[in-house]
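Down below is the structure, laid out as structure tokens.
Apart from one protein chain that is not included, each protein chain of the complex appears where it belongs.
Per-chain numbering from 1; labels A, B, C and D assigned in written order.
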Amino acid sequence: MLTASKLTKQFTGLLAVNEVDVAVEAGSVHGIIGPNGAGKTTLFNLISGLLPPTSGSLTLDGRDITAAAPYERTRLGVARTFQNIRMFSDMTVIENVMTGMHTRLEYSGVAALFRLPAFRRGERAAKERATELLEFVNLAGKARSRSGDLSYGDQRRLEIARALAGDPRLLLLDEPAAGMNPTETRDLATLLRQVGQRDITLLLVEHNMGFVMDLCDRITVLNFGRKIAEGTPRQVRDDPSVIEAYLGTKVAERLAKAHGA
Amino acid sequence: MLSQQLVNGLVLGSTYALFALGFTLIFGVLRVINLTYGFYFSIGAFVALTAARSFGANIWVALPLGAIAAGLVAVVADWILLTRLRRAKAGELSSLMVTLGAVLALYSLMAVFIGTDIQRFPFGFVDNSAIEFSGIRISLVQMLIIGTTLVLVALLFVLLQRTKLGLMIRALAENEDAARLMGINVGLTVAAVSFLSGMLGGAAGVLIGLNFNAIQPFMGEHMMLRGFAVIIIGGLGDIRGALIAGVLLGVLEVLTAGYISSNAKEAVAFTILVLTLWFRPVGLFGRAQAKRA
Amino acid sequence: QETVTVGAIEILSGPSAAYGTAIKGGLELALDEINAAGGVLGGKKIALIIEDSAGNKDQAVNAARKLVGRDKVPVVIGPTLSNEMFAVGPVTNERKVVTVGTSTTAKGITEIGPFIFRTSLPESDVVPVTLKTAKDKFGVKKIAMMYANDDAFSKSGFDSMKAAAEQLGFEIATIETFGSKDSDFSAQLTKIKGLNVDAITISALVEPISGVVLQARQLGIPASVRFIGGNGANSPKLGEIAGGAADGLLVGSPWFIAKKGETNEKFVADYKKRNGKDPDQFAAQAYDTMYIVAKAIDTAGAADSDKIREALYKTDFNGVMGPFSFTQGRDPASNEGVVVLAMKNGRFEILE
Amino acid sequence: MAEWLDDFLFTYENLVHALGVHGLLALSMYCVMAVGQLSLGQAAFMGIGAYTGALLTLNLGLPFWLVLPLSALAPALVALVIGGPTLRLSGVYLAISTIALGEVLRVLYINAEWLTGGALGLSGIPRKADLWLIYLLLLIGVVAFWAVGRSKIGRAMEAMREDEAVAGVMGVNLPRYKLGALIVSSMIAGLAGCLSSHSNSFIGPNEYGFEMAVTILSFALLGGIGTPVAPVIGAIILTALPEVLRPLQDFRLVFNGLIIVIAVLFLPRGVIPFRLRRAP
Partner (left out) sequence: MSALLEVTGLHLGYGRTTAVKGIDLSVPVGGVVCLIGANGAGKTTTMRGLAGLLKPTAGSIRFEGADITGTAAHRIARLGIRQVPEGRQVFAEMTVDENLHLGGLQAPDSAEFAKRRDLVLERFPRLRERLSQQAGLLSGGEQQMLAMGRALMGAPRLLLLDEPSMGLAPLFVEEIFRIIGDLKREGTTILLVEQNAQAALEIADYAYVLESGVITLHGPGPEIADNPRVAAAYLGGH
């Protein structure tokens, strides 16, 4: 569904992403892992259009989106969350989610101005859908709170709900489980599995290996901006270069124990 | 004539830079569009003027006196106007508004008590003579302005980039809570910055008032527009930028008035500003915010 | 005891308050004298309501409306600036309230309407006298002209100057402009220095003029190059600020502080006692205007705008500025009182 | 009684005009600030509207119903031209660069004497801006912003205000919204300019510079930008204050300033700090 070829991003004096090729299968859960500073978030920024690539190209369903603006990609079905949470803090929780539906609300400015039926229908449906999503991420009780006042973990879940609100076909999640305890992480995994069942392709950056191994169909490993390995969770887990650069022997062993050799 | 015009431009540019130093400090470092800055400029000039008149102070007494007085005013003004807003994390715009109200009150108060007539330092307050070499004339006051500007730029640059205080000031500008966690006394450091920029403003007021012989409560207000242009062209908070932008503007204005048309002089500052921002949206030396997606 | 209320609109706050304050001083001095001498209309005192415009045309109009609509004054004195008058005039004129400008010298002021008068001589009456004197007495032929191009007063003063200069056959070497808030004129003056002119004319308010004059000397324009000023130069401030640098500057004036005559000497002394500083022409014009208005009320026999208007046309007054009457166009009738002053040692003296 | 009323209306007519016109200017400010832009160009747009309107009336004698929309159109064209380059700027850089527009236009008005009368300005503009018209436009403006503000457009605008990049990721077409806001705001400012020149009979080149720009900005800052009425209230307060304080004479500007200071210190988000709820 999404293909990056020879994607490169150079910052002054630093190749953050270096000729990376990734192909994300439609309907799959694809993980990106790698040490801190490997270029994962940068890759996400390139995919969502927040940064222009230095070279290389991106296609979504065969359509070249290398130069498309962020909002155009959103329209094409790309949504994301942020590693450093970025809420519209002054808005209420439900308003945040409804903002995520921007591209899905079809009524015109004129309809809004004159409160035409199209507007009312749209808004009513949007609100229902937003409430549903909040229930889905367990924040229904806080729908009317100011979102900046939520705790860290709550804000993370709100971000996921906001990203889902646009009915994306490709959802990029940047460390969704950061700041969650194992139980919360497990619930999140359940939630993401449900998301995955809705025909949404997931591209996931995460350092919680149990979580990644559980969820992902395929994993790409980056190090110093380069792709160093790719494959099924098991292949990646056993790859010596990955163990050396990223996992460490202890984690690798633990993973092997937990998920069978 | 060209060389004389270049000297004229250099002098004018130095006054712009001198005015802009404290402005860029308070604006760029404390992240506040502090409109009271123009008032520090005026009050510095007036304190020096009063000193010169009432006990015949000479420039070497009147200048520091004016500067220190303006510095103190700045500390008090900042404390009254901005601590509360800072604590409430109220943001740039409410600071702008509060200083807007304050500056209206302050200028008007000053005008009520001092009147709005222009005044000047007593004749003979400084040696008014000019030196002349190969047809170029420059007065001693003008040389003093150029000299002071250069010295202050150097001092400030070192202070901000090379000293502990400078480091603390910059830290605080960025993230107050984190600065506190580093053991930085935020209130004191803010006061130090205010004092510094007030002093710079006051000193500029004395020297520029002396050069143009036009001291008036609203003199600071007239400088503000150019001041904005200079600190934006130079890049907010950047001392070198203020110097270069100030001199650049001064020289170009003079050349425009001298060789193109004096009608166009007024438009120079903002034309340069637009051109600069076209190529560098954060000014010559400004840095884009290090914010990552 | 009844009073007759007269309104005035002047700049009492903000950057240009110096002008309004001088005018206020002149008006109040005259008012005290008039009331002490028994007032008008057989013993009625005049009450003067002075409203502040802060130099802002909107506030000037608000003030005018308040004076006319609430205080019901039959006469408004002021406002201070020509710009303000262009906004205020149509309002008072519509209500048929007599409006007398004391300091509005721009072209077209009295053309606003039949109720708009002014006691200040327009520049077009004064400037030719000055320029002619410069030509006849000092043989000035080649001039550079300077003016502040961003305010109506300076601009219209310059227009008069240019017309007069062309008529007198001067050679105009260059025309240089500056902003009325500017303080640096070195570029223009350096250019002028290279043109070897006999004199420099300047139309602006006194603040920039002082700066121009000082910087001209600093840049080495010799004292033999005279400045010729418009109305704005006619202020004791000029000498205070520019000192000896202004020596030789010529300016035409309907009034002069050292003018001989008992009326004027008394005015200068009383003004100084009351306000703690020397009067300038704005004060003098205001002083006379208060008398002219009071007399017109007396002549009219009632505090009625229409009648006062009729009475003003018949004004025949001899005050500190000299004999005064209005033309049919409601401007001062003659410029005979105009004297040419020259600056010497920081003070104006009548040019003999 | 009728006469009393007549006098009363006469006394405050200009003030009431100014309140309405300033209300419109506040709305135009709201419009840009609502998408997170800080513009000091509104005074310049107002000036373009004022001069366009005055010139059309004085020189061509066009009827007012035609002059008014043309006066909104002229600044919109300018906004369209400068919109592209300025969109790349943000925060104070944007604000200060928009001052440039006002300053450059000021120099233009002063120098294009044959057209604009230079420093003498244009006088004798007939008074055609009826009160009801001003207030009708203001009402329409507020209601329209309110209605649109409570839709997805309002949410998108608030999102841009809080975090532009993320708003883009939510699918908000940033350039279009920014340019749209600038154009709409310039049109409102142009209307206000035309209305003011046709109620003042005189306009001059210095009225649309930095000072006016800051005044317009302060409407929104004092009032708040949570709802479209807030800046209008700010405009009303700031316009009426000098008149209310008239009895204080010399000290009136001092108190005017102090009142602003106190208001902001205690209500840093504006006198009307509420925000529009954007969920039904």
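Basically, a contact is a pair of C-beta atoms (placed from the backbone, for glycine too) under 8 Å apart; a residue touches a chain by one contact, two chains touch by 3 or more.
Because the structure is predicted, anything quoted here is derived from the model rather than measured.
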| task | Could you list, sorted by label, every displayed chain in contact with the chain left out? | result | A, B
| For subunit B, which residues lie in contact with the unshown chain of the complex? | 164, 167-168, 170-171, 174-175, 177-186, 287, 289-292
| remark: Logged for subunit A, residues touching the omitted partner chain are 11, 33-38, 41, 83-84, 149-154, 156, 175, 178-186, 207, 209, 246-248, 250-251
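Simple rule for what comes next: only the chains that are shown with their structure count from here on.
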| request: Go ahead and note the Å separation of the Cα centroids belonging to subunit A and subunit C. | output: 74
| Mean-CA-position distance for subunit D and subunit C (Å) | 35
| query | Roughly how far is subunit A from subunit B, going centre to centre by Cα mean, in whole Å? | reply | 48
| request: Mark out which residues of subunit D touch at least two other chains, giving numbers and ranges. | output: 106, 110-111, 165, 250, 252-253
| field | Residue list for subunit C, restricted to those that touch at least two other chains | value | 13-14, 149-150
| field | Residues of subunit B defined as touching subunit C within the complex | value | 1, 4-5, 8-9, 11-12, 15, 108, 111-112, 115-120, 123, 128, 130, 132, 137, 139, 208, 212-214, 216-218, 221-222, 253-258, 262-263, 265-266
| remark: The subunit C residues in contact with subunit B across the complex are 13-18, 21, 149-150, 176-179, 181, 183-184, 186-188, 190-191, 193-194, 206-207, 210-211, 214, 218-220, 237, 240-243
| task | Would you mind writing out the residues of subunit C in touch with subunit D in their complex? | result | 12-14, 51-52, 54, 57-59, 61-63, 65-66, 68-70, 72, 83, 86-87, 90-91, 95, 106-108, 112, 149-152, 154-156
